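All protein chains of the complex are present and in place, except for one that has been dropped.
And then chain A:
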Amino acid sequence: MRTQPSVEVGTEWGIVSARQAGRELAKEVGFNNVDQARIATAISELARNIYLYTENGVIELEVVEKDALKGMKIIARDDGPGIENIRDVMEDGYSSSGGLGAGLPGVKRLLDEFDIESELGNGTVISTIKWLR
């Protein structure tokens, strides 16, 4: 297992560099065009949440292997305010910032595995995996 250096998301440009790092790694792992776009879009959503709602956070990228499967793990980690009601944010159309409210549920649909842990006042960790088919 190889860990990639994490990308800090402090400004809007952090979103772009996280996305680029993700796309590059996805290409390296062997994902096709559509999956590369899915991964880049998912990273974009996760990084934008960090940029919009927290002071600082990171996107961590990792190549993972399980049995014969190869995949890419994307972790979004921040020490922001945390999410009060996870069930709400996972619902389509819910947004606390006037957005489309498709972000997190969208990320879940774009990728294969999705896990969210959040503690009020202590930040949020969203851990996702896309498997190579």
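Assume a residue touches a chain if its C-beta (ideal position, glycine included) is under 8 Å from a C-beta of that chain, and two chains touch if they have at least 3 such contacts; residues count from 1.
Assume contacts and distances are computed from a predicted model.
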Absent chain [UniProt protein name; select from "NADH-quinone oxidoreductase subunit F", "Cell shape-determining protein MreC", "Gas vesicle protein A" or "RsbT co-antagonist protein RsbR"]: "RsbT co-antagonist protein RsbR"
Which of A:Val64, A:Ala102, A:Ile116 or A:Leu132 contacts the chain that the document leaves out: A:Ala102
Given A:Ala21, A:Val89, A:Leu110 or A:Ile126, the one touching the chain that is not displayed: A:Leu110
Touching residues (missing chain, whole complex) on chain A: 12-13, 16, 19, 33-34, 36-38, 40-41, 44-45, 48, 92, 99-100, 102-103, 105-106, 109-110
